[in-house]
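There's a structure below that I have some questions on.
Excluded from the complex is one protein chain; the other protein chains are retained at their positions.
Moving on, here comes subunit A:
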Amino acid sequence: MGFVIKPNINSSSFHLSGRSFFIRRRQKKKKKKTRRGEMAEDQKKKSCRFWIWALSSVVFRLILISFPGNLNLSSRPEVSTPLTSIRRLAEGYWLKQASMSPYAGSMYHGSPLLLSVLGPLTVQRIKGQPSHLLCSLVFVIADILSAMLLRGIGKKLQMAYGLNARLLGLLKSSRDKGILPCGDIAALVYLWNPFTIVSCVGLSTSPIENLAVILALFGAVTRRVPLAAFGLVIATHLSLYPATLTIPIVIILGYGLDAPPIKLFLQTRSVENEESSTPTVSKQPKLKQTTRLPFLWKTVAHFLFWVLLWSLCVLVLCAFSLNKYGGLDEMFKRTYGFILSIEDLSPNIGVFWYFFAEVFDFFRNFFLIVFHVNILFMLLPLAIRLKHRPCFLAFIYLAISSILKSYPSVGDSSLYLSLWALFVNELVDMKFSFFLFCGYLGISLLSPVMHNLWIWRGTGNANFYFGNAIGYACFQIVFVVESVSAMLNHDRALKRCINTNHGEVKN
């Protein structure tokens, strides 16, 4: 399972800078200090600031969970879906304690393992404290862990980014400050995102699902193959949709981390070879003149083996815990079957509930297939187009599945939003970001209002809330599309930049 060295195209670092792309970008950013002596200090300060912010977010959460009744957030349709609601989990646990199948009735649809972990916590109470304190603490811990893992991923990505930039000759030194600390940013975005806070305080199980997803990515990025496999299996077990992450994780393990397209490296190297002037060339290992990266079959096979092993473990454990209550058949029917057949039509921030409440029964199956296949349809084109950026691909997959999920919640959006923050360096030029920000803000303010008007006051009707859900879906779609387009534009800009640099060199 060892650490396979990333097959970086270790072409030489170039001394090309000048009016490079990065410098242009750097000027957009905050003021910079130039002297090197201040660098280390600055770094320290930065990390210190990060810890302060992270801690304050934890304190904020603790304050929120100490309010009685978890601020009624646990019953918000935006926060807890039939899959992630803690009330349903408590009901499943109660049924299990009453020696019935936790899936009896249609209350609980989650994993039996999660039930046996979280179930006892829903019953135990500390005197004088709100009833769900223990569960809340678990979710807070899950959030902290996710943030730390995100930071780890971000650091790796940042290093890779700097390295690649240097390889392409777009950056001069390793200590260039044009690169944003994307790990810290992503972790703080995750911790301070109101969506995350709401789903943590609102006792939905999505922090745990998010943790599993981030664990899988972290394992892949740091090349800890068993960890990646574990995260993937658990995430898939909990909510099915992360199964799509198999593709990006395999690409990460096979080809390495996010990098500009290989063509650019070849291009720069050919220019370099023509010049063959600098002594750095000697450092570079021998490379075949190929347009393809070597695919590390061994690591991938290793990964697949671990996936099989972990899924076997999970299945055995599930079968063991559901021994008397119908076994795995029942589990698959009540969890994955429930996700795929969209039986629960209670409102959420997705668009499916209203669609399937209104659509004619005759067409129900057709639309079920069409909508689910929509997720699968885009997997391959995206994988082909973004195969050189597997982490970004993973982010896009997660975003797409959180749009087209059968029971989406804001917890899913919090995950992809923080993953998005991992690519701040690349996505700086994203369009419509202010518009999208306003859109998300507006939707999250309007959604409770519309829900209140329809459900509680009875002065509105279902279309109010559905309109809101449609708006949310539209904004998410624009967000995904713009992210992809910004990433592709970034690659184009890199290429253009290199071309102009080469032109200068040639001249």
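Brief remarks on what is shown
As a convention for this text, contacts are C-beta pairs under 8 Å (C-beta built on N, C-alpha and C of every residue); 3 or more make two chains touch, one makes a residue touch a chain; residues count from 1.
Keep this in mind: contacts and distances are computed from a predicted model.
Selecting from "Cytoplasmic tRNA 2-thiolation protein 2", "Cell division cycle associated 4", "GPI transamidase component PIG-T" or "Proteasome subunit beta", the unshown chain of this assembly corresponds to "GPI transamidase component PIG-T" (UniProt protein name). Across the entire complex, the residue among A:V201, A:L232 or A:I403 in touch with the chain not shown is A:I403. If you put the hidden chain back, the residue from A:I65, A:V79, A:L95 or A:I185 that touches it is A:L95. Within the whole complex, the absent chain has one touching residue among A:V58, A:A104, A:L137 or A:L368, and that is A:A104. Among the residues A:Y161, A:W353 or A:Y440, only A:W353 touches the chain that is left out of the figure. On the side of subunit A, touch with the chain left out of the figure occurs at residues 75, 87, 90-91, 93-95, 98, 100, 104-107, 343-347, 351, 353-361, 370-371, 374, 377-378, 381-382, 385, 403-404, 454-456, 458, 461-463, 466, 470, 473-474, 477-478, 480-481, 484-485, 488, 492, 495-496, 499.
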